[in-house]
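This is the structure I want to talk about, given as structure tokens.
As you look at this complex, bear in mind that one protein chain is not there, while each of the others sits in place.
And then chain A:
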Amino acid sequence: MRNSAWRIGAVVAVLATGLAACGGQSSTTGGGTAAAGGDASSIKVGILHSLSGTMAISEVTVRDSELLAIEEINAAGGVLGKKLVPVVEDGASDWPTFAEKATKLIAQDKVATVFGGWTSASRKAMLPVFEKRKALLWYPVQYEGLESSPYIFYTGATTNQQIVPGLDYLKEKGKKRIFLVGSDYVFPRTANKIIKAYAAANGMQVLGEEYTPLGHTEYSTLVNKVVQAKPDAVFNTLNGDSNVAFFKQLKSAGVTAEQMPVMSVSVAEEEVKGIGVDNIAGHLVAWNYYQTTDNPANKKFVEAFKAKYGPDRVTSDPMEAGYNAVYLWAEAVKKAGSTEVEAVKKAAGGITLDRPEGSVTIDGENQHIYKTARIGVIETDGQIKEVWNSGKPIKPDPYLKTYPWAGGLA
């Protein structure tokens, strides 16, 4: 059994790498000969994440949960009596490739909708494609806000559902002197602008603000700067592999979570495994969902995910947001009675579902989701224990219009 799986793996590997080396891979799961847009018995949907390159570490997991949702919906009879057929494309961690593959999915495969993206750069690259072709994108990751495209549904948190609650929590714990560490691109820079505005209005002090290039792995100098500044807490917007190097080097410099907790917004269960639990245990994270979130929908999700992908796998916030995206779209299609984009958009507003993170509702106005904010602490078993939540889903406010201190940002 193991042997044959390995053999299949090897064949797939050789094929995949061969194609990857030629500049990108593409695979259609089933329904390869179906007519454009699916035939009478099927609906094609696009899945567009980085399956290769530096972002693959994160995005592959979201693809997995989206495929699980599609499988579950098909098992329950599909949508409008039709089966969903996923068309999976590789964005290859390269932003122009995302735009190119999005165009291919819309124009050539004629998919009903696309689930995809992770970095803000990839979303910004795809946005004009979806707006021009009036197609739908479901974007499953927390992001920096200040955006509301009529052709994108944002199923991850915007800033007032993640970063602002994270700051509220630090303030409540008396951590008033903070140090900002982030990767050098749009999300951390925008997030830090918001954090600085919040700090100024709430009597908090920002002792330093440091950015490193994506993929940076040498953090000893930065750690030295942080240690010299002696902040109460660090707010971390590093993304990808840099988190591993940062936490390993912070730990070996002797910094403990008790004296200087790090609040991260891009580290979830999946990343904790790669960083090493002993390097990050005790530090804080801000999300809307944890594998340990306690409700029946989550129990079912975690069980189904482990059954499909193996008991060692973990579930995380972006995976859950991707999983939700498929269900929310399917629900909107059922309500609209059609996969036609404008009808689906109209039907989507106000849809409420019980999801693993709790109750979620689509805000018809800005196409974001009402989500419950949760602060967690990383445990020694690699799981995240919730230590605070907002009690009820927070209305999404991508432009922070309801926060007086954020006046100058948008």
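Quick note on the criterion: a contact is a pair of C-beta atoms (placed from the backbone, for glycine too) under 8 Å apart; a residue touches a chain by one contact, two chains touch by 3 or more; residues count from 1.
Assume contacts and distances are computed from a predicted model.
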Hidden subunit of the complex - UniProt protein name among "NADH-quinone oxidoreductase subunit J", "Na(+)/H(+) antiporter subunit F", "Alpha-D-ribose 1-methylphosphonate 5-phosphate C-P lyase" or "Urea ABC transporter permease subunit UrtB": "Urea ABC transporter permease subunit UrtB"
Option touching the unshown chain, where A:E66, A:E147, A:E210 or A:D232 are the choices: A:E210
Which of A:G77, A:P150 or A:G274 contacts the chain that the document leaves out: A:G274
Options A:K196, A:K225 or A:K308, residue touching the unrepresented chain: A:K225
Absent chain, residues of chain A that touch it: 9, 12-13, 16-18, 20-21, 51-54, 56-61, 184, 210-213, 215-218, 220-222, 224-225, 228, 241, 244-245, 248-249, 252-254, 270-271, 273-278
